[in-house]
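Every protein chain except one is present and positioned as in the full complex.
Now for chain A:
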Amino acid sequence: MFYFTIIGTSDNPIYEAEFTTAKNTFQPEIKELNPYIVHSTLDIMEYLQWQRQPQLDINTSSGGFLRSRHSTQENSYLGKVDSFYGLAVSGFLTYGNIKFIMVHGNGTVDDTVTRSFYYEVYELYLKTLMNPFYKVNDPISNSAFDSKVRVLSKRLFV
């Protein structure tokens, strides 16, 4: 079970989706906390945004966002950035300061799978952004976007 959200530049969620199965669903008390867990993770995301060296112990594998200035490695994917009572939180930062954050109900982050998911969603997001009728920070209500993200999630997670 996963809770995925795209956060705009002023901390506003512009897209939210829950990927669950009949067997694996969030408990009601966690479900209502998910948006707030994501919001609290923004503190860590903002910290990593300005880091060149990995500073967080929990994030030793990925490092900060600014790292790419001196290396050829991709930098948008930040890996596991936070945790909250058995839940893991992973993050992805776009060059336009939009944050992709996902709560992993199983408590672990599979970096390969998650990274690939984020990059594919990023591609979808960029396509949405190119739509002349879409303004940055507006909620993404396009059903095609939603269905594509869900297809991605099914292929990658469930």
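Here, a contact is a pair of C-beta atoms (placed from the backbone, for glycine too) under 8 Å apart; a residue touches a chain by one contact, two chains touch by 3 or more; residues count from 1.
We take it that contacts and distances are computed from a predicted model.
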**Report entry** Among "Bardet-Biedl syndrome 2 protein homolog", "GTP-binding protein", "KLLA0F18953p" or "[RNA-polymerase]-subunit kinase", the UniProt name of the subunit that does not appear here
**Finding:** "KLLA0F18953p"
Query raised in the report: When the complex is taken as a whole, what residues of chain A touch the one chain not shown?
Result: 9-13, 29, 32-33, 35-37, 39-50, 84-85, 96-97, 136-137
